[in-house]
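Every protein chain of the complex appears in place save one, which is left out.
In order of appearance the chains are A, B and C, and numbering begins at 1 in each one.
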Amino acid sequence: MTIVAEGTGVFLAPDPDAHRRYIRDHKEKGLVSKVMSEHEAIERFVDDGDYVAYDCNLWVRGPASLMREIIRQKKRELWIAAKFTAHDATMLVAAGCVNRIDVGWMEVGRVITEAQAAGDVQLFEWSNGALAYRLLAGSLGVPFLPLRYLGGTDVFKFSGAKLIEDPYTGQSICLVPALTPDVALVHVNQCDEFGNARIFGAVISPVETAMASKKLILSTEEIVDSDEIRRHPQQTRIPYYAVDAVVHAPFGGYPGTVPGLYKADVEHLMESGVAQMQGKMDEYLEKWVFSVSSHQEMLEQRVGQEKLDTLKAEETIKEGYYE
Amino acid sequence: MTIVAEGTGVFLAPDPDAHRRYIRDHKEKGLVSKVMSEHEAIERFVDDGDYVAYDCNLWVRGPASLMREIIRQKKRELWIAAKFTAHDATMLVAAGCVNRIDVGWMEVGRVITEAQAAGDVQLFEWSNGALAYRLLAGSLGVPFLPLRYLGGTDVFKFSGAKLIEDPYTGQSICLVPALTPDVALVHVNQCDEFGNARIFGAVISPVETAMASKKLILSTEEIVDSDEIRRHPQQTRIPYYAVDAVVHAPFGGYPGTVPGLYKADVEHLMESGVAQMQGKMDEYLEKWVFSVSSHQEMLEQRVGQEKLDTLKAEETIKEGYYE
Amino acid sequence: MTETRTFTDMEQIICTSSRLMNGDKLYFTAIGGPPLVAVLLAKRLHAPALAYIVEDGTIAPQVSLPAPPFLIAASGASYRAASWTDMNTVSFHAGLGYIDYGVLAAVQVDQYGNFNSTFVGPAYERPARRFGGPGGANEIASLCWRTILMTRQQGRKFVKKLDFMSSPGYLDGSPSARERAGLPPDTGPWRVVTETAVFDFDEGTRKIRLQALAPWATVDDVVAEMEFEPLVAPTLENIDVPSEEELAVLRAEVDPTGRTIRGRWITVELEGDSARLVEQEAPAEGA
Partner (left out) sequence: MTETRTFTDMEQIICTSSRLMNGDKLYFTAIGGPPLVAVLLAKRLHAPALAYIVEDGTIAPQVSLPAPPFLIAASGASYRAASWTDMNTVSFHAGLGYIDYGVLAAVQVDQYGNFNSTFVGPAYERPARRFGGPGGANEIASLCWRTILMTRQQGRKFVKKLDFMSSPGYLDGSPSARERAGLPPDTGPWRVVTETAVFDFDEGTRKIRLQALAPWATVDDVVAEMEFEPLVAPTLENIDVPSEEELAVLRAEVDPTGRTIRGRWITVELEGDSARLVEQEAPAEGA
């Protein structure tokens, strides 16, 4: 069972035993309410230097309000997994929160290019699938998983993957290290006060992300009664005992969409794109993050009820989500 | 990356490349109806010598009618994965269909003990979890997966697991080979004519079993319109392109339960238990399998409408399944 | 004031085990038999908030009592769960360190808490008696932080050498034996519960140690029903006999068909904290 080749990338090293100890010592097994404000959730559960994982942010069901709170609280030296994301990384880098990015796919522009050139941010190469798969490994509690891609490419060379001789088939196969983030941010459609959570629609990897991470913050469009959760146990995708914080965040995915509930605010997405192209991310962040004290205040003072009503009204597809 | 220890058990060797070629050459990607009789499905898709996988049979949502058809057609030299099963293995061994069993947990009595002593059946030791996990590996398309149990026990010694030094942590960890059965039998609540299938309730590993196998036969309580399937895509657990046969089999799980639909026939389960203890499995099989030409005939002539109505009426819990 | 109480050996095992369980811990139990009955009893009587997961993917169900017959194949077993998942998913939760206690039954146990649920007899191919296999016991005993084992106090159950080691205790008892075998550290058997005794494990040697005793049994009674001599704790705790309430709930609500709680009958006379054996049935063959 030979190691044929190894990538040279820096990666968050898997340590399943340390992860187990953390879970044992910190998770609440009883049914206790975890409902708290976004401020408290981010303050208590996101530390400077943390590896932060999330999905598909600013497009579909992303933890956008939690990310803005991270920026508002000026968290520093975060490491993120940018898989299948829009300009989240740009916002976080512009705000000075992030200095390491594992790349699957992210919208990139001058903010990140300049930060990379200045040495303010380091990029590490993976792919969307490889990052989702590393999170799967983390959620299985194992230190690595084999996979049948990455090999042969520069992504492999810049990653933490290894090419080995498979002891079962004798053929070459890649291994990738499990990813066990310090904290996961997951936006869900519904959960109860304990954290039993429902997610409606096609997804990237919210369940793997949730279960792979040491700390887990949920933001939710709706807090529903626990009895209602228990009437449809098959809909519960994340169990309460994994959850550290439940943040009630209607429109928490804004400016992205929560399918079945509200459309993405394309106008806003354009505004942020233009801001980054024109080098005006500071103004953008001031307007949307720093000049308001909370997500709720942003919705009221920056978006406005009329726009929110429109985004809801225009999402006419409910089928499969809410009916 | 050293191999520290290896089990000596015989196991179905993983060959992901051969599996891929089979899938490429045999699966239908278009939307074509796969509805056929249980007779045709078993005749076309179960060959003597096949490795057959299924879940939780004779208890909960098992492919009981398909298994009886296998016995009726006198398939020979099958190899089965007995994970979390009742006396399925007993029936199949008594009928002379099976000569190899990978054991997780099965109800065992004199039929299997005597067949083992006579050399008519070989047992290979795993655990429920290890077999479900091997099927997961198969469904991921990889040749093996690491896991953190089996090691140190006699199960390990009698299995096909390997203990290696993990190239990421330096610690000992087990590997188990992927299990890619020749054919999966999966009983589902609902599917459309193409095979898009819904399963309601807690499950063992029907999805992994389905996706890990070369051939896939579904039996279903109900065939629903494809438009209805597409109105709730999140409920589809098995996609049509993996499915080779759809057998309409109301009460297909009998004498087991399909939760939310009908109760298990405890009386019947007792009858089969007694038959096996008294060495009368031949009589049992004659009555319930050979003397009837089909599942439908068994229901009509051996179970009777009154009993079926009672089993349905007594399943008063619909919540979470059908409401 | 004396009082006479009659119960089965299995009822004692179940009651003693259930008293070890708390509402703020998470349990992984075999899907039926004594482990599930003990969990349901604890939940019904002193730990209503107790949550447990089952191999079939059911997470934290709220079984309404009286339990339906044949619980293993009844929708009542997963009623009002927090989540319905699958076998792999709950194993992963155990692997991640979420599950505090595994609760399991064993056919044979050795001095390091390794146990057998595969076969007894001289040779693998010709078992005197073949059992169902480890089921989920191997993973539960490997991945949960602590394991509670339930078995009867009989010489053929506490053996010098297992006929087959289906699931791990402390293996050969050497330091880090479990870790070297690929199992997560700081895990292992925590208590072994029988009708007359509770055993724990010595931290230094990882050998089984008598820790508590039924008031109607002596250390010699217990050791007489073991193939090997266990360690004995300096002070032995007292095991309460099943209370009237426990027995009533067990028989009427948790196991109304009596399939699990049946066993050999034991009658004791109670006086304060002490109990005197009045009568006990001989063990049945193969029980």
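Annotations for the structure displayed:
The rule is short, and it goes like this: a residue touches a chain if its C-beta (ideal position, glycine included) is under 8 Å from a C-beta of that chain, and two chains touch if they have at least 3 such contacts.
Computed from a prediction, not measured in an experiment: that's the story for all the values here.
Taking every chain of the complex into account, the chain not shown here touches A, B. Screening A:F11, A:Y133 or A:Y241 against the full complex identifies A:Y133 as the residue touching the chain left out.
Residue A:I112 is the one among A:A53, A:V93, A:I112 or A:L216 that touches the chain not shown. Interface residues of chain A facing the missing partner chain: 56, 59-60, 82-84, 103-108, 112-113, 116-117, 125-130, 132-133, 136, 147-156, 158, 163, 171-174, 201-208, 256-257, 259-260, 263-264, 266, 269, 315, 317, 319-321. Mapped onto chain B, contacts with the missing chain fall at residues 16-17, 19-24, 27-31, 139-142, 194, 196, 211, 227, 229-231, 233-234, 236-237, 239-242.
Methods note: only the chains that are shown with their structure count from here on.
Between the interfaces A-C and B-C, more contacting C-beta pairs are found at B-C. Work out the mean CA point of chain B and of chain C, and you get 29 Å between them. Counting only residues that touch two or more partner chains, chain A has 16-17, 140-142, 231, 233-234. For chain C, the set of residues that touch two or more other chains comprises 58, 78, 80-81, 84, 95, 143, 184.
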